[in-house]
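A single protein chain has been omitted; all remaining protein chains appear in their positions.
Read from first to last, the chains carry the letters A, B and C; within each, the first residue is number 1.
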Amino acid sequence: MRGWDGGRVGLWLIGARGSVATTAITGLLALQAGLVEPLGCVTERPALAGLPLPGWDELVVGGHDSVITPLDKRAEQLAEAGIIPPPVLAAVADELRRLDGQLRQLDLASGGPQRRYADQLIAELAGFAERHRLARVVVVNLASTEPPVRPLPEHAELALLERALDDPRRAVLPASSLAAYAALRAGCPFVDFTPSAGIGLPALDELAWQAGLPYAGRDGKTGETLLRTVLAPMFTDRALRVRAWAGTNLLGGGDGATLQDERNASSKLESKARGLASLLGEPVSAPLHIDNVPCLGEQKTAWDHIAFDGFLGARMTLQFTWTGLDSALAAPLVLDLARLLAAAHAAGRSGAQPALAFFFKDPLTGTEPVEHRFAEQARRLETWAAGLAGAGRWGSGRWGPCR
Amino acid sequence: MRGWDGGRVGLWLIGARGSVATTAITGLLALQAGLVEPLGCVTERPALAGLPLPGWDELVVGGHDSVITPLDKRAEQLAEAGIIPPPVLAAVADELRRLDGQLRQLDLASGGPQRRYADQLIAELAGFAERHRLARVVVVNLASTEPPVRPLPEHAELALLERALDDPRRAVLPASSLAAYAALRAGCPFVDFTPSAGIGLPALDELAWQAGLPYAGRDGKTGETLLRTVLAPMFTDRALRVRAWAGTNLLGGGDGATLQDERNASSKLESKARGLASLLGEPVSAPLHIDNVPCLGEQKTAWDHIAFDGFLGARMTLQFTWTGLDSALAAPLVLDLARLLAAAHAAGRSGAQPALAFFFKDPLTGTEPVEHRFAEQARRLETWAAGLAGAGRWGSGRWGPCR
Amino acid sequence: MRGWDGGRVGLWLIGARGSVATTAITGLLALQAGLVEPLGCVTERPALAGLPLPGWDELVVGGHDSVITPLDKRAEQLAEAGIIPPPVLAAVADELRRLDGQLRQLDLASGGPQRRYADQLIAELAGFAERHRLARVVVVNLASTEPPVRPLPEHAELALLERALDDPRRAVLPASSLAAYAALRAGCPFVDFTPSAGIGLPALDELAWQAGLPYAGRDGKTGETLLRTVLAPMFTDRALRVRAWAGTNLLGGGDGATLQDERNASSKLESKARGLASLLGEPVSAPLHIDNVPCLGEQKTAWDHIAFDGFLGARMTLQFTWTGLDSALAAPLVLDLARLLAAAHAAGRSGAQPALAFFFKDPLTGTEPVEHRFAEQARRLETWAAGLAGAGRWGSGRWGPCR
Partner (left out) sequence: MRGWDGGRVGLWLIGARGSVATTAITGLLALQAGLVEPLGCVTERPALAGLPLPGWDELVVGGHDSVITPLDKRAEQLAEAGIIPPPVLAAVADELRRLDGQLRQLDLASGGPQRRYADQLIAELAGFAERHRLARVVVVNLASTEPPVRPLPEHAELALLERALDDPRRAVLPASSLAAYAALRAGCPFVDFTPSAGIGLPALDELAWQAGLPYAGRDGKTGETLLRTVLAPMFTDRALRVRAWAGTNLLGGGDGATLQDERNASSKLESKARGLASLLGEPVSAPLHIDNVPCLGEQKTAWDHIAFDGFLGARMTLQFTWTGLDSALAAPLVLDLARLLAAAHAAGRSGAQPALAFFFKDPLTGTEPVEHRFAEQARRLETWAAGLAGAGRWGSGRWGPCR
């Protein structure tokens, strides 16, 4: 990996005390201490080796959450669940306690006045950058999934949005989008790791371009959908017709509980269905379930049954069973995305980064058509990284509040 | 699809009365009669639409076998096994009987004198081409898998090989390679659809280049290995470490019986293991079994268990169960390969065609490194087809015995 | 098998043109013609050999349905779906056509006047018995699943029920229960093969005892639930604690379409959940889905995921995938039940037959506690059959309308 000269990078986590965030923070500390191999970290693959990226030591963690269970307690639960090895926990527990003391307790979900909430987060981000002398801060949304949002005219146009935010009686943005707004106003690249609306509103895309900030999203691709985007192209490339693709997801943990609320699950299910139809080129019978099974804890089991037809109409099936630890799959991608968006920012890129579709279930691609095929996403990521590496403008995009 | 002006194309099947061949022939007749959709036929995908290829009507079937069960009887068995729809069988049964009457009974496996056997096949191919006024003939090996072959100096150098073939007391080539030799000498492009040695000897590569003939192989990729080449890149692209990849294959039919002979199975197992290690970049614990379970008939069930590690060493698994009808998966690829090699021949290409790795477990790629990743193979196939379409030399490579 | 001297037995099927009924009728014809082995027929097992039962030749089929697709057309569809072998269909097609001509078109679901509907069915049953000189007629409900029924006082007491039936403006019974009422009034033993209310109302139990008629039900156990009642006792017998038992059922066919209506599916889901909790001795997290996937046709695939704890809290899992043809699993049980209830009737038994729980998801057991454990059900069936065989009263219970 070529040397990084883009300065220290802040990683501000929204939902900083959740499973994914705690795993990402613990893992980062372990990587900084050389305790573990960077398994699951895409940015450590040889294919991305030419790209100048901030080293693990150049990442500084901050963030906020509405819950107060401390990081080290959360990490203990994750150790019991088999996600964090006890020796790693023991080695970093003090540092987790120290970091927890620096996290902020904010809750942007409580309606208006939204301008004031935004200003509060902007101030936090500025303070964080200053305290740690950070060249840039990447904000990553890891908060619980929100229910789908009813479109408003204010979501489509920045000027209308600004006006609505000034009205203390209105609350036009869901919490995830308000956070994205604040991040952009604070001059921070933004990553949407959940299926919530977040930065995926035209008004926020407008702001990102205006502020010269890159962003990426939406909904980290870590399990069943990852496999679907890997397997579906096999069927189309081999001219096999998929007739049905049924799926069942069993999961416990906080995620399971959130998705048990049907309104929240519907965001997730919609995002999954969109991708499948797009991959196969035609709609298929695709019943899909997400079941909350608390006793499964952090473990997620997905079963998919695929019925397909071949030559002379021959009927065949493929079934897979995926037993994954969601937080362990998601956490390294959070670190990857922080590094990659930092690099994109340093290289002066703006707006949605379609080449990062590799990481997401429901990629935000701006005006480009959405690519769901995993292998093609991997190829584009590599091409993008190569382009970034040779950009020549490297280091030009320095951090600073854009207001 | 652009019009094809390369003349009528012969498709000579070695093992013409086996399951795959019978399915391919029946399917071709059904396609010619417009009875079925071209499911499973890669050459009918939009991505290959720009390529001028012989139409279904321009393909003429011939072939030989050592067994004598007639095509229509074999097709009845395949209908009972769920591979050929009864209405299709009824519609093409007369034509199957007619075609069966034209098949030859040859057995090249019976030792020397090999020159005489070769000459016999060459004469058959020439007669076939003449009778049907064919512009070219593609020979496809679908005979039963042979045991692995002990290397001889004659396999490495054409001159030595020719001398040995002249010696009636020696039998230096396995039947599959003798057939490949004869095909090339007869001026025919050659496809190795089995794991047998076939055309994969340096002396035969030398001959192919000398004769200006393209060839492709080896071992049609239709089930477990197809999935492995689709799934393995997901793990490497996501920096996940595969620790074990165990597989069990249950199959009946003729293939099951052949592979029950351990010497024959070892060809298959070796070819599968090579691919997996190459895909993952490191050797893994990968026990693999092929079990003959006669009552399963044409249906093949493969179960794979993949244990992998992610972030912080988290242990996870993926299992898949594939229930396929091997002949239905293989047959359309045979037709695809006949069309594609005919096009390559017409465009003047020679030697191994690495871009056809898409179709094979153990790709023959000449001096190019072997690509096992399925999605990358698909991309290369499309690029190759585009190159062929725009070659300008189209139609220049006309058929004629090269001797 | 000891000789049966109980006379010819009628088998009246409600829903006589559905998948299960058509398969049962076709299979009975094939058994009578000696075309097939009695696979799936429990009454042909050696363990029940001592029991005098009507032979296949002594069974005579009749029935009614609200649909009009003829039996032979339905059988053709089932042949295409892989349930009826084409040679069997060819051999019995004429007889199917003849039988179809004798089926009645009745629809008891259309509200009141219910007394008139009941009388109509009673007359049909009497006519059927007379025409064919039957010693007794067993009525089996195979009609589509109904939504759950709101309890009424009339369901609990026969006198109240009779009065309500006399009121042409009221419709107090669901169609399935009205049919059971009519069957009992016509002197016929009754089998409830669906989860509908059917004979499971106290007022009808009262009537059965009064009329001296045996009955059995409810909801034929053919797939996922069969496996659950086989597997759950293993966990309890080994003192392993099941924490979660999740299930997904994918099915097409008419059954899939009926169950897509959530109100109908809820009958089925409730009946399944009751059994599982009872088997495990404590409630577990048990999400369960039934998905209609039309392209799967008659094939039903069930996937269950069981998470359980063992010594020192060790966490383990069992998963199974069942790919069954529901009609092929249900049809022989319908024939078995007809034979067994005929024998029970001949032996003078009355009321619910708990020993037939073996056949049902939601056994009707009268005042006896419900036994769900499959192996124990099998044992009780054998004991019951032995008791019946040695009853001494054999043949005493002769048929005759009880009114």
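We take it that contacts are C-beta pairs under 8 Å (C-beta built on N, C-alpha and C of every residue); 3 or more make two chains touch, one makes a residue touch a chain.
Source: prediction; values computed, not measured.
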Residue among C:Cys41, C:Ala129 or C:Ala164 that touches the chain left out of view: C:Cys41
Contact partner of the left-out chain, one of C:Ile122, C:Leu325 or C:Leu356: C:Leu325
Option from B:Leu213, B:Leu276 or B:Ala307 whose C-beta touches the chain left out: B:Ala307
Positions on chain B contacted by the hidden chain, ascending: 243-244, 246, 248, 250, 285, 287, 289, 291-296, 301, 303, 305, 307, 317, 319, 321
Contact footprint on chain A, counting only the chain that is left out: 82, 86, 321
Touching residues (missing chain, whole complex) on chain C: 23, 26-27, 30, 36, 38-42, 44-45, 82-85, 88, 226-227, 230-231, 233-234, 236-241, 309-325, 328-329, 331-332, 358, 373-376, 378-379
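The working rule: only the chains that are shown with their structure count from here on.
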Chain A and chain B, separation of their C-alpha mean positions in angstrom: 43
Separation of mean Cα positions, chain C and chain A [Å, integer]: 52
Junction residues of chain A - those touching two or more other chains: 317, 319, 321
